[in-house]
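Got a structure here, written out as structure tokens. Questions coming.
Every protein chain of the complex appears in place save one, which is left out.
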């Protein structure tokens, strides 16, 4: 079924449960010749790690990735790259009392019904813990993108009704601004308002939704494939495979609905001998294929399902219960924040695959 | 690359250009034993056909699908089902004068850059003509869904700033109400306002964006697969593979951003001995797997790129031109309308595949 | 399931039953820029056609392939290439009386048990009629191979106990010698002996097995992929997907069993500054990847299952019957002969795909 794999040529397969021994990813189809080391992966994992501020889950994971194969003398060999990340700080005992309760907003009900068995400890396979593998694989994908000078930045665009204005920085400045913010938001004013909202949510034991936006630098023209493998279709699939996502849009997105064609149609123009596009409502693709403009998209995240408030539910036998997380449980008041580096990684995975596939378009 | 295929087990491959001899679809992996005839496909194609009212393109296609294989004595055999739909009413001569111009909002620029050659007649492979194949395949998928009593309705939810209220009909009534409306909108008041907007756009030579919403009847629990093949990821990919789409959302979608977890978490309850979910902000899935509730989603369509207004552009060599469609050219003022049966078909294709894959989840 | 598709990037999907309206193939992933016309396909189909001599089935098929998509102004566009070949000379009435009998050596039993329904007319989907689609697709694949100066010849190597000596011709001479022989055998003495065997078999109403051998010109080094996509694994899969095949071998094949490593290990040597391999027991690959030497392989075909002799069998309900083909029924006394151009086509399909995949091995 390959439901734990993503990509066609540059293809990842992830495995591991939240409270198992480890999680990991196998990257198949990565070209030979990329320099790669564990320190680079560690650095990326740090950005995703919880516990960096009060605004994200206090779980202390100092994730150490181990490269088990596919790299020889510091260089990828074309062989599958196996990366293993041990699980640490795992205490499953607190899940014992609630293991038969259907958790509102969680997947234990659907997993149990589908498979007849569920590794309930920490959410098992349905946990966001799986995304650490995506971030690790994203490091390798970005190395491939760097060959074409493609870079990606993602950031927190909105939480609740607070929307950020994204400064008109060059790419590097934008990205460093993002990761200097405790909430991965490059607009300091909005970031401050978001932190206030999050503090209030923490006090209430409640949670908030958010939007993550991403943008790339100018892409090569021609990435993406016709019809069912349009670049936006792959991005949509990538994003909606992330836990807690409710929506994806590219370019103008849902706001296109209130626009007219005469406005929305980006114009082609000749700028100093080169064909350019003067606006980017399209968000970087036409007919599913990159136009050469930056790709811009947004992902909606629901408010975190894990909240400290008590909730009504039933157990697996239908008996009514009140669900209450034990005091001191870990949770993020807004999953969109830690999703920022994960969204980046998913964009990288989609583009790395698109670059390789595009080598086959012509003679 | 298989970029013209969709699905894993129930898998379609489409082919054909807008102004070629024909378009067609091969359905592989359809189980044996379904009753199928050409009249059923014809009926579905009629709903997609242009020219049903002034609100859609006046191109007169009375599409006749021919089943060339895979059906024996009225029943599917498990062999690939090949369906061919000849192109009619095709006059490519009017594309000749504009063949070197980059059409704003169209894919001729990206196709040409990617492949070095482009069948410009009617948009070739990038044309929405391809979607007739999806609708034909959707008929077969729906036959499979009918075995599990699954039905799907899609409808026009919004055009410009006019948003429809969807009546609380039973499924059959809803669907028939939709297709009785000239704009496939079950809210008569909104439909009327939409028609006014469209008439205005036609006079102006401009176009409008729109939202199509879909909902299914209650699904079996367990459709969809963990991690990268979440049901919403497949739906997102399906929808974003449609021409002119800019966004997809499921359940609460982007509105989840302004909600709190305590509200958004749908509750499990015991209703007369059966576990039920008392709201559906999730939109029918948890962890990517169907909860048993209806699947509800929305797709944003940009305003039609083909407009009658003149637009500035350049030709393939970068020379500035004014782009002007010849008088009497065909176009839809809002592609979202005719997208309604196409969205329905894509939901059906995703669910048919999910039903088959789900047979492999357990011993 | 995609069981009617072959290939990863250069991917074909075939459809159609022996006695249906038509058969056809969709080629997805063919690069843009290849010149292609229907006459070339027609020429290839002629080599596969029955009725060219008394040694093959007298069915008169003057197959005319129609290219329905993917070619614009004589050149491939990167879009799927749909080729349709109408079925002619089809009279299904003679299958009516035997439709409930299990035909020894045929697939009607297994198809019926698997699918619950079987299009028995002419063998339906299990018929060798399907291979016409492979030959048509092979023409396109060979066009791609020609870019790398790769050519393929196949020929009849053995029938019964008559084994041919293959002359040491250059590739073009070899191939033209093959197709001048009524039995596609480039050794005139062996060909003559084979014809005598076939004439005897025809008189007896019986059939014979055969071996088809293929060899390519020198390949680029590097085609094929590690582990599960070894070039020989793909060739094996390609050949064993042909009807009536019982075995595949590459290079030394089964004769390697009686060899020693010191003999079998082909040696590397420096020939005028270039690394060459001085023998080719390997058959052109090491570790599943092409060495630069010609690929050489052989395919075993069982004696044709359709024979004129009466045979004991039962019907679908288990009642004993004598199976007797109606007088004047079509059949090939040895399917290996007509398999020659089909084997060629399958080699071409495997190599075309390998060439494209190999573009992704390095930065």
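Some notes on this structure:
Which chain is which? They are A, B and C, in the order written, and residues in each are numbered from 1.
As a working rule, contacts are C-beta pairs under 8 Å (C-beta built on N, C-alpha and C of every residue); 3 or more make two chains touch, one makes a residue touch a chain.
These figures come from a predicted structure and were not determined experimentally.
When the full complex is taken into account, the listed residue touching the unshown chain is C:105, out of C:105, C:167 or C:326. The missing chain, though absent from the display, is touched by one residue of C:120, C:184 or C:248; that residue is C:248. Checked against the full complex, the one of A:53, A:69 or A:255 touching the unshown chain is A:69. On the side of subunit B, touch with the chain left out of the figure occurs at residues 9, 29, 31-34, 78-79, 144, 147, 226, 356-357, 359-363. Contact between subunit A and the unshown chain involves residues 1-5, 8-9, 11, 13-17, 20-24, 26, 28-29, 32-33, 66, 68-70, 72-73, 75-82, 84, 111, 114-119, 124-125. Residues of subunit C that touch the chain left out of the display are 1-6, 8, 14, 102, 104-107, 109-111, 113-116, 125-126, 130, 158-161, 201, 206-211, 221-222, 225-230, 232-241, 243, 245-254, 256-270, 273-275, 281-283, 285-291, 300-307, 309, 311-314, 318-320, 357-358, 360-362.
Here, only the chains that are shown with their structure count from here on.
Compared with subunit C, the chain whose C-alpha mean position is the greatest distance off is A. Chain centroids computed from C-alpha atoms place B closest to the centre of all protein C-alpha atoms shown.
For the pair subunit B and subunit C, the distance between C-alpha centroids works out to 39 Å. For this pair, subunit A with subunit B, the centres built from the Cα atoms lie 27 Å apart.
Centre-to-centre spacing of subunit A and subunit C amounts to 46 Å, using the average Cα coordinate of each chain.
Within subunit C, residues 9, 29, 32-33, 78-79 each touch two or more of the remaining chains.
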